[in-house]
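The following block contains the structure, expressed as structure tokens.
In this view, the complex is presented without one of its protein chains, the others remaining in place.
What follows is chain A.
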Amino acid sequence: MNEETTLPVSTFQVEEPENNSSSLAVAQLFSRSSHPMALFFQVAFKLVSILVYLLLGLFTSSFIIQFVITVTLVSFDFWTVKNITGRLLVGLRWWNEVQDDGSTRWRFESKEDPTYKPNKVDSRVFWWSMYLSPLIWIVLGIVCILKFHITWLVAVIIALTLSGTNLVGFLKCDRESKHRLSAFVNSQSMFRSVTKLFM
């Protein structure tokens, strides 16, 4: 994962030992974020889709309503993360395009500015939620298979495909941007050493 996502852990925990209440911690998280709205939607759609999948059955006996709401929320999450929160929280965006011969091509966008660093809270929450959501869906899928709920397995497979694709897209994008950044730094240092040579 990102180096910067592991770094802030220490500073983060030092400052909030008294705040045991989780709501306070969440409030603090939002106050430190540079895009609180994006941060909210990054987590909200994932959380609500899982809650609807697990709990809406208590309030309605209709399989269809529960299924449609779950799948809709999961796809809203996919769209929001891929198109909006990804670029706001970590400055990354991926595309998968079809070329003339029918083959697909990944295209990655990252901030051109080499000094750009995503907000620490933002990138931590982003990557944690990205890794956790496919994991949770895998667990739910295994439960589905064990309980032999084949109809629900369809919903879980959709959720897993979407969250998994998004994770892979962003991981590739992140790697590509690091690669580009190091290439840029290398060319800069090379330029400097070359200029030194002539001065």
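Quick notes
Assume a residue touches a chain if its C-beta (ideal position, glycine included) is under 8 Å from a C-beta of that chain, and two chains touch if they have at least 3 such contacts; residues count from 1.
Please note the rule applied: contacts and distances are computed from a predicted model.
This complex has a chain not shown, and the name its UniProt record holds, of "Ribosomal RNA-processing protein 42", "Protein YIPF", "NEDD8-activating enzyme E1 catalytic subunit" or "Eukaryotic translation initiation factor 3 subunit I", is "Protein YIPF". When the full complex is taken into account, the listed residue touching the unshown chain is A:91, out of A:91, A:134 or A:169. Touching the chain that is not shown, out of A:27, A:139 or A:154: A:154 (per the contact rule at the top). Residues of chain A that touch the chain left out of the display are 62-64, 67-68, 71-72, 75, 79, 83-84, 87, 91, 93, 96-104, 107, 109-112, 150-151, 154.
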